[in-house]
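One chain of protein is taken out of this complex; the other chains stay put.
Here is chain A:
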Amino acid sequence: MKAHDNPFASRYMDSLPYIPIGTDWERILGGLKNQSGRGAVVGPKGTGKTTFLEELKRRLSREGYTVHLLRLNQERKRPDREEVRQICSGLDLQSAVLLDGAEQLSRLGWISFVFKTRKAGILVASSHSPGLLPTLLKTTATPELLQILANRLLPEDSPLEPEHSFRLFHARNGNLRLALMDLYDIWARR
């Protein structure tokens, strides 16, 4: 199968929504308000932290917030100084700063970032472990969630079977993104 026909091509995977487990968006947003607009999204790799932040960005934008989403990763361990300076110069209570991959920052870097963004009405950071901000959400993944997500991309007549989902999920230690990429390879061979 050619890449543009593959249901697990990146652009389709990236369009998948965040599906809360054991909670819902109303509770999450209510929790954020109760925590004075500060919260951490905590969970292992590939469990939906980035997807959550993207969905949060859409929802906050709809509520009238000016949202800034910054991404850090192994290749980009600290935010661009000029970008942060520009963002921070215009922050107010209707601003939201979302930082993906906060674990990349040093302790000092994190303290500095929190200080610079103090005027923002909302600050949410994702991290692999708790402790940066009061935990707002713990992302978890299950074989059932993998099956739900895969079946959103697959044709109705070719759903992912529970057993297959279970095997893929455990082969990738619960990393949904990697499991979905394995499905890409399986479909590419068709």
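We take it that a residue touches a chain if its C-beta (ideal position, glycine included) is under 8 Å from a C-beta of that chain, and two chains touch if they have at least 3 such contacts; residues count from 1.
Please note the rule applied: contacts and distances are computed from a predicted model.
Choosing from "PepSY domain-containing protein", "Anti-sigma factor antagonist", "Arrestin-like N-terminal domain-containing protein" or "ABC-2 transporter permease", the protein name stored in UniProt for the chain missing from the display reads "Arrestin-like N-terminal domain-containing protein". Across the entire complex, the residue among A:1, A:19, A:111 or A:171 in touch with the chain not shown is A:1.
Touching the chain that is not shown, out of A:9, A:29, A:69 or A:148: A:9 (per the contact rule at the top).
Not every partner is drawn; the one left out touches chain A at residues 1-4, 6, 8-11, 181, 184-185, 188-189.
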